[in-house]
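Complex shown without one protein chain; remaining protein chains in place.
Note that the chains are named A and B in the order they appear, and that numbering of residues resets to 1 at the start of each chain.
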Amino acid sequence: MLGWLDSNLVTMIDGVAFGVLLFTIALGLSLVFGVMDVLNLAHGALYLGGAYLAVSIVGDGGSSVLVFVLALLAALAVGALAGAGLSLVTRPIAHRGHLDQALLTLGIAFVAADLFSELYGNDVKSVRAPAAFGGSTSILGSTYPTYRLVVIAVGLVLAVGAWYVIERTRVGSLVQASVADAQMVRALGVNTTYLMTGVFAAGAALAAFGGVLGAPILSASPGLDTRVLILGLVVVVIGGLGSVSGALVGALLIGQVEALGVSLVPTYASFLTFGTMALVLLLRPSGILASGRAA
Amino acid sequence: MTRPMTTPSSRGSDMAVDEVVAAGRPSSRGVFLTRHLPIGAAIVLALFAVPFFAPADLANALTRILALALLAVSLDLLVGVSGLPSLGHAAPFGVGAYAAGITAKEVTPFAPVPLLAAVVAGAVLSVLVGLVVVRTKGTYLLMLTLAVAELVHVLAGRWTAVTGGTNGLVGIPAMTLVPGGEPVRLAGIRYWYVLAVALLFFVLLVVVSRSAFGRSLRGIRDNEQRMSSLGYSTFRVKFTVFVIAGAVAGAAGSLYVVQSRFVSPTDLGFEVSALALLAVVIGGRGSLWGAVLGTALVFYLRDEIGPLLGGRGGLLMGAVFIAAVYLLPRGFAGIRVPRRFHRRQEAS
Partner (left out) sequence: MRRPTRSRYATVVAGLTAGVVLTACGGSGSLGGDDDEASNGAADDTSPVTVGLLVPTSGVYAPLGEDMQQGFELFLEQNDGQLGGRDVELEVIDEGETPDTGVPGAQRLIQQEVNAVVGIVNSGTALGVRDAFEEAQVPLIIANAGADDITGARSSDYVWRTSFSNGEVAAALGPRAAEDCESVFLAAADYAAGREATAGFERTFTEAGGTVAGSVYPPFGTTTNYQPFLAQMQQSGADCVYTFFAGAEAVAFTQQYASFGLKDSIQLYSSGFLTEGGVLQAAGEAATGVETSLHYTDQIDSPRNTEFVEAYRTAYDEAPTVYAVQAYDAAQALDQAFENGTSGPDVVEGLKAIDTIDSPRGEFGFNEGHGPDQTYYLRRVEQGEVGLVNVVVEELTTS
């Protein structure tokens, strides 16, 4: 038992790191879907935008923590703007259902991908972690990249922060209420337009933030937006739409599946993620920690 | 409380259910025929005339688009008519393509045989998947079909002994129209075969859609609870249409193989499923013929125009999607004939 734990503990920690990164990606998607009932397929492009922003600001030489933080803040700002823009653009068709939203946001994603390709070329562009975190630490005798530990820390702060905002502030309770019954919230006199735009902006900002955070691990390249989008969708669906804790649980689960799961059954590694999603959907269709809106 | 995937026609309307209740009104069928027959006949005639005037590469492109259009139409039966959104319809399509290819290689290239194998393969897959999937609704159905299709996609790439793995199934012989006869090499004849079979299945799907069964599908799409209280086994109905759609998708796969003579795991992939779904939306959900136009647009852009743009193909597709959403709210099928025509008739 101890031997097994010893050889797999590092993998499990890594699963947490990867899961936390997925959480930052999925949280925005889940909120937008849960609160506004908008299927935003441009979410992956927002992530990639953040990653390319990191390429421009941080680059692949060693850099200081300050510059990296600058990139994170810039991503939040640009992402929020993009989110507000997307909110504006999807409002006229919000009543038309998910498929039309999918068509529109996918079109926007295609245009964005082409834009990135024009600006940054098609080569893989890597980003260096800040020099202070660029090395490795020793965990139980194994070398582990320090930056991934930083990702875990940042992600947990984010999770706690998100939980606090949703559970303990007025804005948060309005958001929760909108997930459950948007019309009622409107009837209470709350300006749901501002609320919706705000949620969309926050969701997009989170995606771009995730792009910068993940850049030292995932780099930036064409096609990354699709991969991130699909992973985000898987996590959101597993965790339950509109639920912060659901997104966290879903993300951590997939993170472990892709780490420990792959380690235990490498031959079937390619089936694990979607197999898990299919299983969860069959057993608990509204997600592991569903809250309110089920479809 | 579950909220079904909203579609334009379902907003505040139980019309479809009312139609089921008042089933059997004879006039509706008649109006349909006289209204659409002249246009339909003209278009079909023009399509049959293509090989006389068009060069081989256009015939090839149209052949491929016809196969994909059949896929989209079968998807429209699921999405538009029955309200079952699927992001995994490339799975029965690809499985049908593989079945057709393997049959043509190992058994006989006499066209109806691979076609039959493809239909059966698509149907069998849909039976297995449908049993599990049809119970869910809306977004969850969408994601579940995506998951299942991705699993099939991975399987196709891994099962090298049967499918040729990621390199694909190669060496598929050209089809023959006579058992043991000469392989068909003329692009025009291949086109006619695909056109004929596609039309056949298209008519079949239209008949299904216009039948009592089709009315019950629309009823379930708009208000499943009410249909259930009327005594319909909604599961059985949904399951049946899922299998029908899968069988026709399989047929579409065999038509695709007739032209490409090559199948690879990407033919089962997310991109094909997504583009088919987008073609249905652009074409106008529920109209069936709209999906044909949607497919023509989407795949013509991707395969014929995009590759000439030096890498900017994605930009064009994205722009067209955005434009379609705003300019064609109900898809191509939703374009209304200008009111002027109607008024003039009233006056005369």
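Methods note: contacts are C-beta pairs under 8 Å (C-beta built on N, C-alpha and C of every residue); 3 or more make two chains touch, one makes a residue touch a chain.
For clarity, every value in this text was computed on a predicted model and none was experimentally measured.
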#### Entry: For the chain not depicted, the shown chains it touches
A, B
### Task
Identify the residue among A:20, A:185, A:224 or A:277 that touches the chain left out of the display.
A:224
### Query
Out of B:98, B:140 or B:191, which touches the unshown chain?
B:191
### Summary
Where subunit B meets the chain that is not shown, the residues are 35, 38-39, 42-43, 45-46, 49-61, 64, 154, 157-158, 160, 165-168, 170-171, 185-189, 191, 260-262, 264, 266-267, 269, 271-272, 302-304, 306-314, 337, 341, 344-345
### Message
What does the interface between subunit A and the hidden chain look like in terms of residue numbers?
### Response
7-8, 10-11, 14, 18, 60, 114, 117, 121-126, 128, 136, 142-145, 147, 217-219, 221-224, 227, 258-260, 262-263, 266, 269-270, 273
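By our rule, only the chains that are shown with their structure count from here on.
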### Query
Between subunit A and subunit B, what is the gap in Å from one C-alpha centre to the other?
33
#### Entry: In the complex, subunit A residues that touch subunit B
39, 92-93, 95-100, 102-104, 106-115, 117, 122, 230, 233-234, 237, 241, 270-271, 274-275, 277-278, 281-282, 285-286, 293-295
### Task
Can you check the complex and tell me which residues of subunit B touch subunit A?
1-8, 11, 79, 85, 132, 136-140, 142-144, 146-148, 150-151, 154-155, 157-158, 270, 274, 277-278, 281-282, 285, 311-312, 314-315, 317-322, 324-326, 329
